[in-house]
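The complex appears here minus one protein chain, its other protein chains still in place.
Let's look at chain A:
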Amino acid sequence: MIPLLSVRDLRVGFGRDPQANEVVRGVSFDLADGETLAIVGESGSGKSVTALSINRLIDFGGGRITGGAMKLKRADGGIFDLMTATEPQLTGIRGAEIGMIFQEPMTSLNPVLTIGTQIEESFRLHRGLTGRQATAAAKDALDRVRIPDAARRLKYTPNQLSGGMLQRVMIAIALACNPRLLIADEPTTALDVTVQAQIMALLAELKRETRMSMIFITHDIGLVAGIADKVMVMQSGKAVEQGELNQILDNPQHPYTQHLLHAVPHFANGRATRVDGQRDKGASTEPALKVDGLVVRFPLKSSFFSRATGAVHAVDGVDFDLMPGETLAIVGESGSGKSTTARAVLGLVRSTRGSFTVGARKASAAQSALPVQMVFQNPYASLNPRLTIESILAEPVIATGGRVDAGTRARMASLLERVGLPRNSLERYPHEFSGGQRQRLCIARALMLNPSVVVLDEAVSALDVSVQAKVLELLVDLQREFGLAYLFISHDMAVVERIAHRIAVIYAGQIVEIGDATSVLAKPKHSYTKKLIAAVPTIDRRHEHFELDTRQVPSLVRPQGFEPDAARWEQFGSDHMARVEG
């Protein structure tokens, strides 16, 4: 039988001399009708370039296909050569036969047009529908991706819809003409984990309904279990391993595949959680950081002159304590208030109420030389591109009134060495370092002042899995060496599992569950924690149905003077409690 798509020895290069700068170096695969191929790899592995080459969108991205063969079987049984096709021919193929969805639903849609217009566009182009017919088709398309109240949503502009809804709209557009091949390029990476689960469920269902083939690109090998039939693992432009789903997941041959699989969370049995430094109830050590009744509200004003009518309750009564040498992970989805909590601890946002005790000192807001430091999410944005590494590392010292002398320089050198950066780094500029190295620099900078607490705000989220693992290792080593307490903010359960001693789950500005990491991950008590953990993709769940849970996060906007009810807690075991749900 002829496969739907056959790719042989595909080579793609960039730049003036594409042959010399090959990003994809000889990739071959076949895709049968109704089959799903997952391409897994890190940034720069060539997975997206491979996908973009299939519908030849790569021509617009500055890439050149330098060799190989790509054949598509058309609906009428004819064979279409994707390599030699002209641009007008390809325009007929794209959308009609090969649909595509991208990573960022927020930027893939035109913000000034209603989503209805944008869906109708697809029907107009490929099926020649106009007016009422197009509108009706658009409504059907939205129904198909399970957007409730489709007729009314057609009139919405993208800013009125959430990220998950927008990705559904993108899928609706891609499926408008019943393509026989759908290319999904990291379609859930920009979404929260519970929304990701919904989109994955939707894709799996649509695949069953329409019998279309799919190429699913992801950096997260945990995701493929639920959807793929075949898996191809890519590393630096080559397919290092490919085969059937079960074979790859259960019996990986290549060390790189094994490494990727190792990074996937396994918390059902609590295998990988940290065992060092368990909290000792009997000991009476001072907590490194204690937060009491933290409240952060942003007043809402409709104009300059009017009085505040309400407030966004970003953080609403959060308490926790953090012992020296301990990692407390705060997990939650975007908008839950986890970053606001971190920023309030550092005084980057003003807290409405609440107190912080750092060591023995009471502090109302961040003051200079507080022994709390922060590492930010984006290693590209958190270093001033115009300063040398030496000036960057000197800044905390200067800020606290210190002098940059031989002692400071010696400390810089030893810290750089400690975080694993070359000796000659001091005279260099941030752009000469990779993302992982920059994050190491940020860690070194945070340690310049000998802090007792380090706040890590999504500190490894922007990094690739293998780099992530090394940075996490470094963090754990540093924690042991310097007795650091980490407040680790993250949305990624896989990462949390590997670094946290304790976990606090935050939802709509409030902690709903807190306790020992093993206990929280293996035996979640609060319904939200359960939902969050159930949504994390794991490789143990093959082709399993996801439950479609479309519960929306409650609005955080409250009327002026609103106070939430006092929390009631239920205790489970020695160090694990959950909020009583009412």
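Everything below uses one rule, namely that contacts are C-beta pairs under 8 Å (C-beta built on N, C-alpha and C of every residue); 3 or more make two chains touch, one makes a residue touch a chain; residues count from 1.
Operating definition for what follows: contacts and distances are computed from a predicted model.
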Out of "Putative integral membrane protein", "Peptide/nickel transport system permease protein", "Ni,Fe-hydrogenase III large subunit" or "Sugar phosphate isomerase", the chain not pictured bears the UniProt name "Peptide/nickel transport system permease protein"
Given A:102, A:156 or A:429, the one touching the chain that is not displayed: A:429
Touching the absent chain in the whole complex: find that residue among A:391, A:408 or A:527. A:391
Touching the absent chain in the whole complex: find that residue among A:346, A:426, A:444 or A:521. A:346
Out of A:373, A:437, A:452 or A:538, which residue would touch the omitted chain in the full complex? A:373
Across the whole complex, the chain not displayed is touched by chain A residues 343, 346-348, 366-370, 372-374, 376-378, 381-387, 391, 395-396, 398-400, 429, 431, 442, 445, 449
